[in-house]
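Would you mind keeping the following structure in view while I ask a few things?
As you look at this complex, bear in mind that one protein chain is not there, while each of the others sits in place.
Letters A, B and C mark the chains in the order given here, with residues in each chain numbered from 1 onward.
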Amino acid sequence: MSAALLSLTIPLATAMLLLLFRTRAGTVVIVANTASLVAAMLALDAVMTGAREQLSLGNWDAPLGIRFELGPLTAVLLVFTALIHLLVTIYAQASRHSKTRDTDFWPLSCLLHASLAALWLSRDLFNWYITLELLGLTAVAMIIISGPRSHLPALRYLLLSLAASLCYLLGVAFLYGRYGVLDIRMLAEVVVDDPGTRLAMLLLTLGLMLKAALWPLHQWLPAAHAAAPTAVSALLSALVVKGPLFILWMVWSTLAEPGFARQAGVLFAFAGIAALVSGGWAALRTPWLKVLVAYSTVAQLGYALLALGLLLYWQDPEMSIALWLFVLAHGLAKVSMFLGAGEMQATLGSRRVSALKGASQTMPLAMFAFAVAGGSLIGLPPSGGFIAKWVLLQPLLVEPSHWPWALGVLLGTLASAGYVFRVVTIAFNRADPSSPGHDPDTAAQWLAMLPALIVWAMALLSEPLILWFQEVGL
Amino acid sequence: MSEPAVWLYWSSWPFLLGGVFFFLAGTIGLLRFPDAYSRLHAVTKADTLGLGLLVLGLCLRSESWQAVAQMLLVWLLVMASGATACQLLARYQRESDTDSAVSRPRAEPFHNER
Amino acid sequence: MNAELLFDAALILLLLALAAATLHTRKLYTAIVLFIVFGLMLALTWARLGAVDLALAEAAIGAGLIGVMLLAAFGRSGPEAATRAPPAVLAASVLLCSLLLVLFAQGVWPLANNSAPVPELVNSHLAASGVSHPVTAVLLNFRAWDTLLELVVLLLALLGVRQLHSPNMNLPAAWPLLQAWSRLLAPLSIVIGGYLLWRGSHAPGGAFQAGAVLAAGAIVLRLAGLLPPLRWNWWPMRACVLGGVALFMTIAAAGYWLGSGWLDYPPGLGKTLITLIEIAATVSIAVSLSLLVVGDTREITP
């Protein structure tokens, strides 16, 4: 547990120091992030060799105090957060086009890292409310770094996120009023299936779905994520929306009675397929590059939603593994995609998709990063996205009665293939390439590619990971 | 209750009722009077006199000297801040009146509501 | 008993009417004034429900500071565009909201007679917490992690405002009367703030209420032109803002790596540490709130 706490404390302390000394040194953040990553890996190692650990904050046991829990999933997510933050900060420091260098991006991203770590560790409904609020405020503060143009989408995001928090909080109040405890595991022991509890679950779900931009409550996401500076968009899509998703998964997988879970699971699964289709369709049609990538986030979250729905519908713990593999693969791929897209957009001097004509020639590296990441999103073997889809599809294909769901996955795959190939075909149209406004920045393009390479390497690592998850649970 | 306490209790009623009356009158004045100055007049009457009478009535009922001192302090503070706020509002109104007389639009939003 | 119910019903109806009027009245200025009144009535409601801590916080933060900020925002914003929601949206919203209201009313009705096990736990551990006021014990000992993160939320609001690069507020020259009054008010706010802070360990009051009152004093002084501009660039200012979180974190981490646990105060030191944290948090809250309302948060690059 001490390594996990260290991984949470380091970014927070770094943010404080950066603010106090008003330094905007990216190198400090990179060093701190490396330390945090090492700490997270030590925590993962401890969980692998030992068992899950509990920590009662202030030594007050659960109904009175707040409980931290370090299980396999939490440890993996801590590593994931630190890794993505590290990759993005290296890019933000090295890229010439990074608009975030001389700004408050550095302390803010550290605070984002710390609040996510606090969210992964906590197991308390009200404490989650505060971490959600922290995430929302950090996200908005980071979006508006890019200037006045982003104020309007940022304000919409902020207001919706506040309303969503209050929805969540009302649900928490109902649950506390009914059962008198806030700790999720103690709640799971006493919870019964009655209309009041269902109403509270509905409120929690609505709030969290709005925050995680799950279909049909996703409308705020494309504008907000596209308006942010490139490094911030990458962090938002890869990390921020995953926080509420974690709470949603936790709440449903521990609190819902099987009967209720089955009913809700169908709805979640259909919402997931709808997200895959509508998000993919919107990404196919938008003229703007970053909006395309943002819509692809909406679509990819559909897989997570589908996995959650099927988890509840069949009560099959395999689906949890599929869900989290999707999240990991999507996070890495999306970082690569946003960084590649941002790099091309800045070099070519236009935000349009059509401006990418001939980019495979003028900026081969960034384009390659985009395509490789896209391959993982489509689920081409042997990428991380493929593994996740494989875990999801296996139980679907065993029984003929499950095949209709596989059709949904197929539709989603087609849609994501559609928007990735839309970009790739334009980029390979070498007849009349748009000339770059500046020299392409080779180092930055390599940095954009790095996460995509990691997501392909994930295919090699994930088998022991899956086996471990299957053995000890999440 | 001892004899003087009962006597004090009953004698507080007129004060309390008087206080309520002034508050009511002040509110009606605020709603019905035509311009800012007379409205201010009505409201500040309610603050000082109405609250003063209420505090006096409650003092007669209170059990300890501490409570009396606290209530008197509250009254004093409300009176002082009410008087200051009234002056400031009236002054603002006068400035915006003279401004609109020379028909210069002001940037500040705090115009009279009507 | 009946008279009390009558009072409660009247208060709730008044609150609902005020809220509806605030949200739907035609003039924005009227809406803001009504909103401030709504906040004050809310403070009264909290006091009626026995939440004195909350009544103090609501009156100072909810009605006071938010009121000032709303009026300032109104001054900055342009004329309101007279756009109304299309009738279809309006109808859909009314339908959805009535449905929700019925659902919620059914859901909330049985809760009135339930009870929770936690308050008894709080009472039985109160002696070990270092303070004798249960709300303060929960805030700064049993659930201190919430409070720490909440200080970070306040810091983030400040950082967010910093990203706007909004120009400094042009304060008009203050009238002498306001200056005289704020000279009188400022020491009073310090006294009251200190009193609330001191009271927090055994009675309603504490860091938030004290910080809000101090911030109000500072804001009045600043508006009267008696304080120099509050600048983020000045390092003691930043140290004050960050002090609350930093001290809290230090104590938490020191407890974990040197003592018995994360945020666990060593026996006997509980009261001292809580007092220290409260003082740092009060300063931090007061400075953050003042900076949020009247501060100059920009970064001036040399």
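By definition in this document, a contact is a pair of C-beta atoms (placed from the backbone, for glycine too) under 8 Å apart; a residue touches a chain by one contact, two chains touch by 3 or more.
Assume contacts and distances are computed from a predicted model.
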Exercise for the section: Could you check which of "Carbon-monoxide dehydrogenase small subunit", "NADH:quinone oxidoreductase", "4Fe-4S dicluster domain-containing protein" or "ABC transporter substrate-binding protein" matches the UniProt name for the chain that's left out? Expected result: "NADH:quinone oxidoreductase"
Handout entry: Contact set of the excluded chain (shown chains only)
Key = A, C
Practice task
Specify the residue from the set A:G58, A:P222 or A:G358 that touches the hidden chain.
Solution key: A:P222
Handout entry: Omitted-chain contact residue, chosen from C:L164, C:I190 or C:A239
Key = C:L164
Problem - In chain C, positions touching the absent partner - result: 4-5, 8-9, 12, 15-16, 19-20, 22-24, 28, 31-32, 35, 38, 42, 45-46, 49-51, 53-54, 57-58, 61-62, 65-66, 69-70, 72-74, 76-77, 80-81, 83-85, 89-90, 93-94, 96-97, 100-101, 104-105, 108-109, 111-116, 118-119, 122-123, 134-135, 137-139, 142-143, 146-147, 150, 153-154, 156-157, 160-161, 164, 166-167, 206, 208, 285, 289, 292-293
Completion exercise
The missing chain sits against chain A at residues 126, 129-130, 133, 136-137, 140-141, 144, 148-149, 151-152, 154-155, 158-159, 162-163, 166, 169-170, 173-174, 176-177, 222-223, 226, 286-288, 291, 351
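As a working rule, only the chains that are shown with their structure count from here on.
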Fill in the blank from the handout: Taking each chain's mean CA coordinate, chain B and chain C are separated, in whole Å, by 27
Practice task
Measure off the straight-line distance from the CA centroid of chain A to the CA centroid of chain B, and report it in whole Å.
Solution key: 56
Fill in the blank from the handout: chain A partner, complex, touching residues on chain C are 103-104, 106-108, 110-111, 114-118, 121-122, 125, 141-146, 149-150, 152-153, 155-157, 159-160, 162-164, 233, 235, 238-239, 242, 245-246, 249, 253, 256-257, 260-265, 299, 301
Handout entry: In the complex with chain C, residue positions of chain B that touch it
Key = 77, 80-81, 84, 87-88, 91, 108-110, 113
Fill in the blank from the handout: Touching chain C in the complex, chain A uses residues 2, 5, 9, 12-13, 16, 19-20, 22, 55-60, 63-66, 68, 102-104, 107-108, 111, 114-115, 118, 126-127, 130-131, 133-134, 137-138, 140-142, 144-145, 151, 174, 176-181, 195-196, 199-200
